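Yeah, one chain of the complex is gone here, protein chain that is, but the others are all in their spots.
Chain naming follows the written order as A, B and C, and within any one chain the residues start at number 1.
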């Protein structure tokens, strides 16, 4: 890897230093991986189980927690997939991306907390708490994407304007995935959890079929 | 690392973008590392220990938890080794691999939960819970491998058909490692745990001797 | 990556081996990512919540814990940003940097402990505990930076002396961010937490505007 320093282009007169660093990727992957793995700690295991019946009874009771685990894993997994896809389109990041990314990660790594609440009791309040944190993370992601496509020197040069627009749409639509269960939860909180479990993969699938179908991405693991 | 974009080959007409990215490896390694390290939290330490006798008594009681820790560490460790070996044969991954890999990781990172149960009480139900999660992860791994060898452009070009077949066999056989303790646990749950501890390394060793002996892999840490 | 061995320059006569390794970055990023994600575990979720009112009541009570979570996330995030920036200016690290970095990380990864205390009860003692650990980490960071700029062969050769001085100032000033809330906490502990939440981003912003404005950093994700 070479350090390349250019003495600055027209609109960035003073002194722009360009260096190769992908620590933002390593650190973000670490936070995603830990937040997603800490979800398992939200399933409380009582220490006073003794017989096979106790365990069966507990597993039956823990069923909502397992469903919530699946939903939360999917939510964080989708954030990772979208983050992965966003940074694949980036050529470089600046200091502001680092800061916005930290705020985004703060909401992602807060998710195990409302997940824990939601696993214990499914009321409107807990669904709202979960959707609020997931929605705030989505808002940060939209802010991050907005900063990137407003500073086109950060994105790959061959990215078409329609592509940028459809990716903006994709992120705005993802916000809806958290608003609908939030509204449903006011009347049927338990159904809202199942809705979230169904809505997220459905949305991603339909959107990919409609708007991103013609773009098939292959990620090479090594460069030959 | 160079970004290489080809305008598409015969069978992928529209627009295939090829980019170098190994975030799937970094993220998966993170999840594996955390899931395997969270296992230690399944050993409950009481806070009311005061004398040396208390500690000895507790350590004696914690023995099954330590055995279960060893078994679960081996299970996740083996998943990592097989995942490592699978991705070493890959040239590239597509979007579906990313999604299948996330589902696989969801089961791997769920493993500390049945491990916790199994450490507390060894009944048929807990052995079944553990084997079911480990078996589901193995099924996902088989699905991942099936997707890869059906899309041969994702695998390295010099991989022989027999090699692919023997690796498929290896993964199907690994499913048996979780079915046998499951059946034994219906009658002797405590023996099923020990069986799992013995069966997994035995299977890996025998299989390597018989089918993979002639292939000796060296992983270079740097490319000279 | 090539291993390069030079037979030694003038002031390091015997045998200096130069090898490429960025494990210090991978390991540090891991510790930062885990410490920052463990913060969410400092928010205690009671398991006896049943109704929607219980949850609302609990969320209201948990508000100080959420504020403390935000403050601690910002503190560790800022440590990461500064660590990132420090190592971007490094050309190489020696054995002593590895050891100093470990001591620095020991304080960073201890931070979830005073965060937990501070979330539970806001008294002068807990604010002091938090500020003491964060201040100790800052001191280690200053020590690390001092070692680096005293061994200029470790830093990039084109780094100007004024730049080094302003970065030293930046780190010394960061110590003040923990001393001021510590003093305020003796009289108004709750305000001290809010002060920390406000002071840290304010300091970073003002300092960047004044001293680092003319240097705009772009981190390339790949080298083209």
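By our rule, a residue touches a chain if its C-beta (ideal position, glycine included) is under 8 Å from a C-beta of that chain, and two chains touch if they have at least 3 such contacts.
None of these values were measured; they are calculated from a predicted model.
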Residue in contact with the excluded chain [from C:49, C:74, C:93 or C:218]: C:93
For chain C, residues in touch with the removed chain: 1-5, 12, 14-27, 30-31, 33-35, 38, 41, 44, 87, 90-95, 98-99, 102, 105-106, 109-110, 112-113, 116-117, 120-121, 123-126, 129, 154
For chain B, the residues touching the chain missing from this view: 25-26, 29-30, 32-34, 36-41, 43, 45, 47, 49-52, 54-56, 59, 69-70, 73, 77, 80-81, 84, 87-88, 156, 158, 208, 214-224
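We take it that only the chains that are shown with their structure count from here on.
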Innermost chain by mean C-alpha position: A
When chain B is superposed on chain C by its C-alpha atoms, the rotation angle in degrees, nearest 5: 180
Classification of the chain A:chain B interface as same or different, half of numbers criterion: different
Separation of mean Cα positions, chain C and chain B [Å, integer]: 34
Junction residues of chain A - those touching two or more other chains: 25-26, 30, 33-34, 38, 41, 87
